[in-house]
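Only a single protein chain was left out; the remaining protein chains are all shown in position.
Letters A and B name the chains as they come in the text, with residue numbers starting at 1 for each one.
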Amino acid sequence: MSIPLIVFFACALLAVAGAVTLILAREPVHSALALIVVMLSLAILYLLLGSDFIAAVQILVYGGAIMVLFVYVIMLLNAGAEERTDFSKLAKFAGVPLGFFLLLWTAHWLAHSPAGRAAGTGGAARHGVSTIDLSLLIFRKYLFPFEATSILILVAILGALVLARKSE
Amino acid sequence: MLLLEHLWIILALPLAGAAINGLCGKRWPKSAVNSVAIGSVSLAFLAAAETVREFSHLAAAQIPYVKSYFTWIVAGPFKVDFALQVDQLTVVMLLTVSFVGMLIHIYSTGYMAHEGGYYRFFSYLNLFKFFMLTLVLAANLIVMFVGWEGVGLCSYLLIGFWFLKKSAADAGKKAFITTRIGDFGFTVGVLLVFWTFGSVNFGDIFKSVSGMPAESMAQMGILTVICLLLFTGAVGKSAQLPLYVWLPDAMEGPTPVSALIHAATMVTAGVYMVARMHPLFSRAPIAMLVVAIVGALTAFYSATIGLVQTDIKKVLAYSTVSQLGYMFLACGVGAYGAGIFHLMTHAFFKGLLFLAAGSVIHAMGGEQDMRQMGGLRKKIPFTYWTMFIATLAIAGIPGFAGFFSKDQILEAVQSGPHANPLLWLLGVVGAALTSFYMFRLVFLTFFGAPRYDEHKVHVHESPVNMTVPLMILAFLSIFGGWFAAPKLVGGVDHFTKFLDPVFSSYALPGAEVAAEVPAEAAATPATELLHALTGVPVIVGILGLLLAWWFYIKNPETPKRLAQKARGLHALLLNKYYVDEIYAALIVRPLLWLSTNVFWHAVDEGVIDAAVNGTASVARASGGQVRKLQSGNARSYAAWIIIGAVGFTVLLLGLLGVVR
Partner (left out) sequence: MIPLPAEQLLNLHRVAPEVVLCVFGIVIMVVDPFVQAAGRRALGWLAFIGALTALASVHLAAHFPGRAYSDLVNVDRFSIFVHVVVIGAASLAILGSLDYLEGEGLQRGEYYALVLFATAGMGILAGANELVTAFIGLEMSSISSYVLAGFRRRALPSNEASVKYFLLGSFATAFFLYGIAMVYGATGTTLISGIQTFLVSLPPSQHLPALAILGLGLIFVGLGFKVVVAPFQAYAPDVYEGAPTPVTALLASAPKVATFALMLRVFYVSFGSAQHLWFWVIWISAVLTMFIGNLGALMQTNVKRMLGYSSIAHAGYILVAFAASTDLGIAAALFYLSAYVLMKVGAFLVVTHLGQQGERRLAVADYAGLGMKQPVLAACFSLFLFSLLGLPVTGGFLGKFFAFQSALDAKIVWLVVIAGINSVIGAYYYLRVIIAMYFWEPSQDYTPTPVAPALSAALLVAAAGTLYLGLLPTRVLVLAKAAADSLSLLSLR
């Protein structure tokens, strides 16, 4: 087992564990902290894939700025432990098991696909994605969706504004 | 050739009447509404008459006369023109519909004089005329279908006309939904016709079908499938077994509506359609047999129900169902001409019966129960005499219109190319029953001692605008069948001869049209006449009369005693074989149960979870101050998504064949 592979599994496990904690934690602060773990492990995964720029952005923007914002908001709202509502029976007995099944099932096909086999040999990681490549993709090939995304973000901000605004 | 060129005028007149009355009638006095309504339908009748006159000058090669006005729908190969046509079959229908319709319009001005929503009633009535004439004049299946659905819609509007009466609204709904079952079959039939023949124009269809051989009895070919589907539509519209249930309930509507729509015109649309599509039916023996069997069974079955009904309109309703059965029986044995003949005479005498019944109800101040009538003969003589004539006609007493047409049908069933003794027997027994229950109606209503409170009910003859249509129809009920009279003395049946070009031009090569079967060649005119006058149908008709006389005039106690003795049978008939209840138990209630308990309570309200109840309605009921969002439902909704995802991906990969 090569070192990158060991790092990969460590970070992947960490990311999954963080995500699970994020959902299960009752205190919002715990959830926020778990989210930081997820973000950081993802950043390392990106690094492993050779895209150092994305990894840096991940840490700076998500791990840093956004998380700080989250923690602030939680503090300001003084949000307490969340209340639990009853769990749906259908979800408990059908949804969750089938969800796991779906996970394994897709994983199975991923692993058996040509792309999956290629990934096992370290496919994409060989040629790292440079900032130049990325810029070319974003500002040339994918210019249209990239610009559309700005509207998408605008919509999200607007939506937050509408929902959070004091009622008149 | 002015009107033949502009057939659309016949349609435009009633439509304009409907529009004018519908839009402006509210503010107008009744006389103005009357003139618009009657004016438009009278003009339509005159236009129809003029059309027929011009039609009579056409050469045989020009018939059917098809006039296409514009291309209506184009969808790839699917092309529909707004096209109208006239041939002999159309002529018969056109005159019958427009004339009887006109009379009923006139009658309605008297009958509905004291009802609210007067203008709306006439607006719907005119609209109905428009759709009915569209149906009759259509030159392709799609235009016909528009008329077909349009008359259904108007029928629904007119049944429910008596506002605020729950039973009327329910009856309208029942009529609409039941006929929709048939209409779906009809739609698919039309689609299959297009699929098979590449056209929906009658001319094109018949041309392509005339090259096709007849399908055999053992073969469920495409023609058979098409015909059975089309017939499903006819079963719904013309109230045959098993979809007849809506027609008796439709009697909730005003009586002129029952006369026009549920006796004279709309319900016969199914018969007309089958006759119109005869080149297809003639090549599909299985379908023909089904038509004949359904017709005969219905004729017999609903006659038995008619025996014990006490509501005067219900008796007539079951009688209509039964008579429609005869028309289908005729079509089913290939005697289309006889079927259409009966359609026409039936329009006269059944229209008259309903109008006269309306006059009785009018005279009795709204009473419909025959047990509360009796002895009306002297008090409303016009009504009595006209109704008596109509009864003689429907019972098939020689000389009256019904005799000729019914005789022709039964003769075709007995000795035509598709003769069938069993069906004939059903038809004959049905004829006897018909005669019995019709005279029962007359005797109960007009004879004996009055059974109503004479101080409370002031029986009065109807106004002249109601009695004149009665008399005209009575005249037609007598003489309307005489076209066929010469045949009795070995001459020509003018009616059948007139229709012959329609029914013989696409007939199977080598096969004769049933109605054309020559009578026994050796017979002399005199024996021929004797033969017809003493035929089985006549005998059973008179038997029915005598029996009714015996039961209801001679020994009025007999019916009660008989009902006591055969209590089970009587109850069975009185409750119409419990068919409504059976349908409710087998179809309606399970559906509603499924909807309420599974789709509403379980899926919709999420009771399946037995957890928190998160529907908006419940949350609102609990007061609105509980501002906690319930997420139980959201979780089970998500579970459904997962179930779907797993199901579909497994299915996809299973079909791909990679999962073993």
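Keep this in mind: a contact is a pair of C-beta atoms (placed from the backbone, for glycine too) under 8 Å apart; a residue touches a chain by one contact, two chains touch by 3 or more.
Since this is a predicted model, take the numbers as computed values, not measurements.
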Residue, one of B:Ala113, B:Leu192, B:Leu289 or B:Val579, that touches the chain absent here: B:Leu192
Hidden partner chain, touching residue among A:Phe9, A:Tyr72 or A:Tyr142: A:Tyr142
Absent-chain interface as seen on chain B, which is shown: 71-76, 78, 145-146, 149-150, 153, 160, 163-166, 168-169, 172-173, 176-177, 180-181, 184-185, 187-188, 191-192, 194-195, 591-592, 594-596, 598-600, 603-604, 614-617, 619-620, 624, 627, 629-631, 633-634, 636-638, 640-641, 643-645, 647-649, 651-653, 655-658
Contact set of chain A toward the excluded chain (per top definition): 106, 109-110, 112-116, 136, 139-145, 148-149, 151-152, 154-156, 158-159, 161-163, 167-168
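Following the convention adopted for this analysis, only the chains that are shown with their structure count from here on.
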Chain A residues within the chain B interface of the complex: 83, 85-91, 94-96, 98-99, 101-102, 105-106, 109
Chain B to chain A touching residues, read off their complex: 606, 608-612, 628, 630-633, 635-636, 638-640, 642-643, 645-646, 649-650, 653
